[in-house]
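Just one protein chain is left out here, and the rest sit where they should.
Chains: A, B and C, in written order; residue numbering restarts at 1 for each.
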């Protein structure tokens, strides 16, 4: 009974906090608020951060309705502009058609520490958005503003090494998305003299990396991931012998920045910087996973005969059949066997040919969302690198024998090649529907 | 003849440069350009910077026409939105109503060093805008973006002192707008232990202050400017004896940021910081010029009897008449006489009363542009501080006996008082049309 | 056979390396070497670092003989000085009496990175010195120079926290000598907001702490170590509630700096800095181990009746007897029992009285080497703090129940109090042979 009372009281407090927050928001938007606007913005953000989940949802809904623009106004001004085409009428129209919540968010952003809170706000909103499509326009506004504030021109490229602040390194351990970092010793291996790690930082998000990439400096293009990750006495090549920079992991740290392409810019900036530091570097490539491959094999893949020589077609289909049969079995036990080196899972050559089919197919629907790793058709990693202008260079069997690697791609990994002179052509080709690939890959089909 | 040929060739080269720039701009705006967009943006900005004045004008005109939004599209989408009010239709409408040049500028801004160039671009545009009102919407777009990128949350407050980089100090000498700095020795006086100077910097505009303020730490509210500026052995009060922080100069360094209010935030941040450093500080005030006063006296001023006691009214009118009579004479010789201390120009008390009339009047038309020092009615400095929430505290005669001081205000200067607890009330009062003033000032009328 | 050949060759190479090193050293000491002296110094240090253990020993021996001063010269000049007492003769005498290896080491120290190598050189020498007393004068010269180069005026006090470079934190984990740090999570607890860690750094030993101290900010003087070390949700007191700063660990990182007292200066600098940051702090104390206590109990302790009341004397002797009896048993099993809380080892009160006897005795032979934790009579930790001017404040039973704690002091720990106003008096008293102690401690006897 007392508990219920406490809940009720908490509920009430929460409602009243939301009410005060909305009052602040309205005040911020009036011209009058300006003189004191930073103080109001700071107060509003503090209130926002104390909201319960329920109130948060309500807050987003108010953003989506009350802070929408007025359709009548817009219509009227659109008609005027259509007639006059005068700059004055355009200014008025643009202003009216921009949802007022954009101005609200800009004013909130004036407070110290605001930008980080707004990035988290979008992270929350994206969760809500899954079930509540009414918030679509609010999300569009947030993405619009964030992509302006996180312009690549505003970011600094930071080299991360063993002299970086422990707090920053801890973030890397937490956010590494491709090949998990197993504690500080594991991290240390990735920061040794034959390794590089770079992050994009935003000046107002102190100590919070936005995205980072891990690079191995090598003598040749790597064919498997284990030597890059695991410790041992690293046989460090003399700097002059580094010929290849292999990007083997790229991880976003800020879910609230989804859809804002930073990886693209990061890879190119890092390639530039490394080629200045090591003139001996001739090749920039990746060693990338193929996350959707085994799913595609199990469920989607059909190999049309027209595209292949008869021999290849037969062979591939046999492999595919073998795989599907095995798929009935526990995939886990398969993984175990492979990892133990006891058995080749299936015909390797056939597997690589199937992967070539998969990846060449992946480019078909490049389209608008090509940069978004989380959505769209085809292999997301392939789409990301191909759209960035990379070339599909080599498909490596037995390249990732970790559980995750076996499960998602039967251990296959791929090298994408960044030839700085060909990036623009490759990108254009991809946009027009064709994948740039080496002969080694095309000959697999 | 050969000269003409050279001119023609130069002209042609210039046109072709403009043509290439516009091609870059169009490419930047297509989805396809994204992969390589930073390289294109950098190239476009380099081309932009090489334009002749004539081509620059043309470039702005193309921005104003070709990169306008399409009225037909907007109208259609505005109708759809009016009917459906769906978030999807709003997203489409907002996107359509935003002039494409905004997206163009955002993409240009991704290149290294872009932001500084865009600020200069607006500086150029503002010059053009004086004679070409068609550029109004282009200017609105630039201001819109710049005010988002120069959000106070992105700025850092930097203390400037004698250990600051010489290159930064040189900027201060150049941009000081209120009381000119006469070389390095003069500057040094303003950076001694009983003085403070603070600037707002933007992380990507390295070494370029946006705005700075000069402060004197004193025992009492200052009544004239000379002791603050001129050297001598400064009789430095022990830090514990600093009671008053007097803001005696505030200068913008970036004409391209006109209309983006930074002074407001700067004064408040500095006041906060100083009150932490010196707990003994009790009073934050200004010592400010009255730039429009003598003009107003000479041409505009009429004193309505109803507002004053009969005595005062008579006296003030006598002063006004005396001033107008003198004004026939060379104002310069007057200045000389005053500076030499040979003669009081006119009745001092009457002059201060007239100034009170002028400043109390100044607030009448506060309105929308209250933050813009360069436009609007009434005294711009008064409008700036009153709208910021300051109070009109004291009018000082013989406070600025420099030529400029005599000419613009017969040597009068004003203290505006920033009482941190009253700022919001004062601001609200000002917005509602009444000026907060001390009894000392109101009793002058 | 071939192996022997290889060994012989290696041996020869080593001898030749030593020969070249000695040639460099001789050249460095001639006037002629100066122009190029840095290059020679760098080469010599590189050769030094490549020496085998055997050659190293030989090198030190040459330093101890060839680079000794000439007794005949000194004697002659000493006689001249005794007669003339002229400054010229003194200059010549001082120069002659300074072993030439001092100048050699100073010149070596000009090379980049030299100082760190010389610190390691002394670390090696100290090992050698245990068995070869001929090196005593070489060690004296090294200590003399290092104590000049590591003057407290040259050191910087650095706060170490979770934003410090990982490489620096790793050193802390490695060098913590009092309460071992068990990995990164354990370290993190010691860097949380209610903890402080400070290190002394030397400008040319980048990233190499010399000594560091760990401090807990608390509400009262701590009586046991476990709550300071172990994680849990730290119930962080609001900064204003911090009343006590407890130094609970102080560790040297450079064995090569033995005998150069830095801890003394570190504790005082940290106390000053903390009292500025937290004006609420009233008490600076330690929570210190008593490393020699159980050894003393087992072997040395005799309690003279005259110093105690009859009752106390009887009781203490019973405790001592009990302890000695138990000591026959395996001390380890005892420790286990205590740690498990199953048994009180002996009468706690008696144990604390014995400890008071031990520590009050410790001061007797303060003497010359009072600062050297590794040598001399009595408890080294007690000597260190008492000689620094601290007061023996409280003896805590069951304060360190770790194996090490039980073994060395039956779990007892001590608070030494640093009363900044009494430091000098306490120090003088200690030098004169009496220990400053609180009534709580003296009443134990």
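Note that in this section a residue touches a chain if its C-beta (ideal position, glycine included) is under 8 Å from a C-beta of that chain, and two chains touch if they have at least 3 such contacts.
Just so it is clear, the model here is predicted, and its values are computed rather than measured.
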Exercise. For the chain that is not shown, enumerate the shown chains it touches in the whole assembly.
Key: B, C
Self-check item: Full-complex contact with the absent chain, from B:207, B:227 or B:279
Solution: B:207
Practice problem: Quick one: say which of C:19, C:112 or C:227 touches the chain that got left out. | Solution: C:112
Self-check item: Missing-partner contacts on chain C, residue numbers
Solution: 31-32, 34-36, 38, 64, 68-69, 71-72, 74-75, 78-79, 81-82, 85, 87-88, 90-91, 93-94, 97-99, 106, 109-115, 133-138, 140-141, 145, 147-149, 151-154, 203-204, 261, 264-265, 268, 368, 371, 387-389, 423-424, 427-428, 431
Quiz item: Mind pulling the chain B residues that touch the left-out chain?
Solution: 162-170, 183-184, 207
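Throughout what follows, only the chains that are shown with their structure count from here on.
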Practice problem: Return the chain whose centre of C-alpha atoms lies at maximal distance from the corresponding centre of chain B. | Solution: C
Quiz item: When the centre of a chain is set as the mean of its C-alpha atoms, what distance in Å lies between chain A and chain C?
Solution: 51
Quiz item: On chain C, where are the residues touching two or more other chains?
Solution: none
